[in-house]
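All protein chains but one are shown in place.
For chain A:
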Amino acid sequence: MAWLSRPLTVIGLVILAHGCYSAHEHTVLSSTSVQHPTSPSATSLPLDIYIETIAATLLICLGLVLGSGTPEPIQWHTWAGKIEREGDSTSSDADKELRSNPFNALEARSGFINISKLRNDFVKYQQLGK
(Lines give C-alpha, C1' and ligand atoms only; values in the text may rest on other atoms or scores of the structure.)
Protein backbone atom coordinates (compact mmCIF):
# COMPACT_ATOMS: atom_id res chain seq x y z
CA MET A 1 0.00 0.00 0.00
CA ALA A 2 3.01 2.26 0.39
CA TRP A 3 3.14 3.05 -3.32
CA LEU A 4 -0.38 4.57 -3.06
CA SER A 5 0.74 7.04 -0.43
CA ARG A 6 2.55 9.60 -2.58
CA PRO A 7 0.06 9.78 -5.49
CA LEU A 8 -2.79 10.10 -2.97
CA THR A 9 -1.05 12.94 -1.12
CA VAL A 10 -0.20 14.77 -4.35
CA ILE A 11 -3.75 14.42 -5.72
CA GLY A 12 -5.12 15.61 -2.37
CA LEU A 13 -2.84 18.66 -2.39
CA VAL A 14 -3.88 19.53 -5.98
CA ILE A 15 -7.57 19.24 -5.11
CA LEU A 16 -7.04 21.32 -1.94
CA ALA A 17 -5.26 24.01 -3.98
CA HIS A 18 -8.12 23.96 -6.46
CA GLY A 19 -10.65 24.33 -3.64
CA CYS A 20 -8.76 27.32 -2.23
CA TYR A 21 -8.54 28.92 -5.64
CA SER A 22 -12.29 28.41 -6.20
CA ALA A 23 -13.09 29.98 -2.85
CA HIS A 24 -10.87 32.96 -3.61
CA GLU A 25 -12.39 33.38 -7.09
CA HIS A 26 -15.88 33.18 -5.66
CA THR A 27 -15.31 35.90 -3.06
CA VAL A 28 -13.67 38.18 -5.63
CA LEU A 29 -16.53 37.70 -8.07
CA SER A 30 -19.27 38.15 -5.45
CA SER A 31 -17.66 41.33 -4.09
CA THR A 32 -17.44 42.89 -7.56
CA SER A 33 -21.00 41.96 -8.55
CA VAL A 34 -23.01 44.44 -6.50
CA GLN A 35 -26.22 44.07 -8.44
CA HIS A 36 -27.82 41.82 -5.81
CA PRO A 37 -26.31 42.87 -2.49
CA THR A 38 -29.27 41.55 -0.53
CA SER A 39 -29.16 37.95 -1.69
CA PRO A 40 -27.37 35.77 0.94
CA SER A 41 -26.25 33.18 -1.63
CA ALA A 42 -23.88 35.71 -3.16
CA THR A 43 -21.81 36.08 0.06
CA SER A 44 -21.69 32.47 1.32
CA LEU A 45 -19.60 29.84 -0.48
CA PRO A 46 -21.36 27.22 -2.59
CA LEU A 47 -21.64 23.72 -1.12
CA ASP A 48 -19.36 22.03 -3.69
CA ILE A 49 -16.33 24.05 -2.51
CA TYR A 50 -16.91 22.87 1.08
CA ILE A 51 -17.14 19.27 -0.06
CA GLU A 52 -14.05 19.61 -2.25
CA THR A 53 -11.96 21.03 0.63
CA ILE A 54 -13.04 18.40 3.15
CA ALA A 55 -12.52 15.54 0.67
CA ALA A 56 -9.05 16.87 -0.24
CA THR A 57 -8.03 17.10 3.43
CA LEU A 58 -9.19 13.56 4.10
CA LEU A 59 -7.30 12.36 1.02
CA ILE A 60 -4.07 14.00 2.21
CA CYS A 61 -4.48 12.48 5.68
CA LEU A 62 -5.04 9.04 4.17
CA GLY A 63 -2.00 9.42 1.95
CA LEU A 64 0.25 10.46 4.86
CA VAL A 65 -1.01 7.67 7.14
CA LEU A 66 -0.48 5.04 4.43
CA GLY A 67 3.03 6.38 3.83
CA SER A 68 4.20 6.18 7.43
CA GLY A 69 6.08 3.05 8.45
CA THR A 70 4.86 0.35 10.78
CA PRO A 71 4.66 1.74 14.30
CA GLU A 72 7.06 0.54 16.98
CA PRO A 73 5.55 -1.58 19.75
CA ILE A 74 4.44 0.47 22.75
CA GLN A 75 3.96 -2.39 25.16
CA TRP A 76 7.07 -3.28 27.13
CA HIS A 77 6.87 -7.05 26.69
CA THR A 78 6.22 -6.81 22.96
CA TRP A 79 9.13 -4.43 22.50
CA ALA A 80 11.45 -6.55 24.64
CA GLY A 81 10.32 -9.70 22.84
CA LYS A 82 11.10 -8.09 19.51
CA ILE A 83 14.62 -7.28 20.69
CA GLU A 84 15.12 -10.85 21.91
CA ARG A 85 13.81 -12.41 18.70
CA GLU A 86 15.46 -10.20 16.15
CA GLY A 87 18.57 -8.97 17.91
CA ASP A 88 20.62 -6.43 16.00
CA SER A 89 20.80 -8.63 12.92
CA THR A 90 17.97 -6.83 11.13
CA SER A 91 18.96 -3.29 11.96
CA SER A 92 20.24 -1.59 8.87
CA ASP A 93 22.36 1.54 8.70
CA ALA A 94 19.17 3.52 8.18
CA ASP A 95 18.04 3.18 11.77
CA LYS A 96 21.10 3.42 13.92
CA GLU A 97 19.29 3.14 17.22
CA LEU A 98 20.58 0.49 19.53
CA ARG A 99 18.75 -2.76 18.95
CA SER A 100 19.87 -4.88 21.85
CA ASN A 101 18.77 -5.27 25.41
CA PRO A 102 19.77 -2.03 27.19
CA PHE A 103 20.14 -3.96 30.45
CA ASN A 104 22.85 -6.20 29.02
CA ALA A 105 25.28 -3.56 30.24
CA LEU A 106 24.42 -4.58 33.81
CA GLU A 107 25.59 -8.10 33.13
CA ALA A 108 28.60 -7.03 31.09
CA ARG A 109 29.69 -4.41 33.68
CA SER A 110 32.16 -2.39 31.63
CA GLY A 111 33.21 -0.41 34.71
CA PHE A 112 34.62 -3.56 36.29
CA ILE A 113 36.21 -4.98 33.15
CA ASN A 114 39.14 -7.32 33.78
CA ILE A 115 41.35 -6.29 30.90
CA SER A 116 44.39 -8.44 31.58
CA LYS A 117 42.27 -11.60 31.66
CA LEU A 118 40.55 -10.60 28.42
CA ARG A 119 43.95 -9.99 26.84
CA ASN A 120 45.27 -13.39 27.85
CA ASP A 121 42.08 -15.06 26.66
CA PHE A 122 42.41 -13.31 23.33
CA VAL A 123 45.96 -14.58 22.88
CA LYS A 124 44.73 -18.12 23.57
CA TYR A 125 41.85 -17.64 21.14
CA GLN A 126 44.26 -16.58 18.41
CA GLN A 127 46.54 -19.52 19.06
CA LEU A 128 43.54 -21.85 18.76
CA GLY A 129 42.60 -20.27 15.46
CA LYS A 130 46.00 -20.93 13.95
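One rule holds in what follows: contacts are C-beta pairs under 8 Å (C-beta built on N, C-alpha and C of every residue); 3 or more make two chains touch, one makes a residue touch a chain; residues count from 1.
As a working rule, contacts and distances are computed from a predicted model.
Enquirer: According to its UniProt record, what is the protein name of the omitted chain, chosen from "ER membrane protein complex subunit 2", "Geranylgeranyl transferase type-2 subunit beta", "EOG090X0BA8" or "GPI transamidase component PIG-T"?
Expert: Spelling it out: the chain absent from the display is recorded in UniProt as "ER membrane protein complex subunit 2".
Enquirer: Touching the hidden chain in the full complex, which residues of chain A are there? Just list them.
Expert: 76-78, 80-91, 93, 96, 98-101, 103-119, 121-123, 125
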